[in-house]
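Of the protein chains in this complex, all but one are displayed in their positions.
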């Protein structure tokens, strides 16, 4: 089991570290703008960084689910490579969104594309598995 | 490992596709109501669809965790069937909530009931596993 998942687990830990970095950026902008929790409304700069982090958190379980299903049922190294691309796109999304709402769009489309590849890999892997059950 | 999880993985991918559909509905109502990110406040119709999507995202990792634990420790096909019921209830919840806050209640109770069944399946499966360790 370890051999088939070690690269997926590695990308998962990198993803967790990225989420930790985003959370630290929110703490930092909260201090800068003096927006103490539980408040979530404030100047545009704060709201952009807060929304960027919320959006990345929302997609994190979707990303992890796709990473593991595509990695286990299709191709581990390919899934892990797509996972790295996704994490890179999310870093680019977060830093872009922190500057302006417009700059989040490019990496948002790119990360959506990577998730679509992971969905295709998963569907191909699962279909192959079920078809092989019919014939063997 | 593939045989014991293929149906769980299939329901997981269907769940991801449902989340993608909800995200597209939020983008669509943002355009219709002209609420550009990072704003999250707006007319009631927008706020209902936005909250519906946020609520489904919040429950997604809980659902996936229960699906896999109950499927692996108790009964894969039963867990996957409950998973399909849950995804159906969430679709019903989302489209109901989009119309009125009142219409979210029926499918909300139904989806909570399905999650309770998955919890019971998990607890029974785990208890059986630990008891079998004691006796064999």
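Chains here go by letter, A and B, matching the order in which they are written, and residues are numbered from 1 within each.
Here is the rule we go by: a contact is a pair of C-beta atoms (placed from the backbone, for glycine too) under 8 Å apart; a residue touches a chain by one contact, two chains touch by 3 or more.
Owing to the predicted nature of the structure, the values given are computational and were not obtained by experimental measurement.
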Query raised in the report: Of the residues listed, B:24, B:77 or B:101, which one is in contact with the missing chain?
Result: B:101
Report summary line: Given A:6, A:77, A:120 or A:133, the correct residue touching the omitted chain is A:6
Requested in this report: Spell out the interface residues on subunit A facing the chain that's missing from view.
Outcome: 1-2, 5-6, 9-10, 12-13, 15-17, 19, 36-40, 54, 57, 60-61, 64
Query raised in the report: In terms of residues, what is the contact footprint of the unshown chain on subunit B?
Result: 1, 4, 44, 47-48, 50-52, 58, 61-62, 65-66, 69, 72-73, 97, 101, 104, 119, 122-123, 126, 129-130
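FYI, only the chains that are shown with their structure count from here on.
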Report summary line: Superposing the Cα trace of subunit A on that of its twin subunit B calls for a rotation in degrees, to the nearest 5, of 120
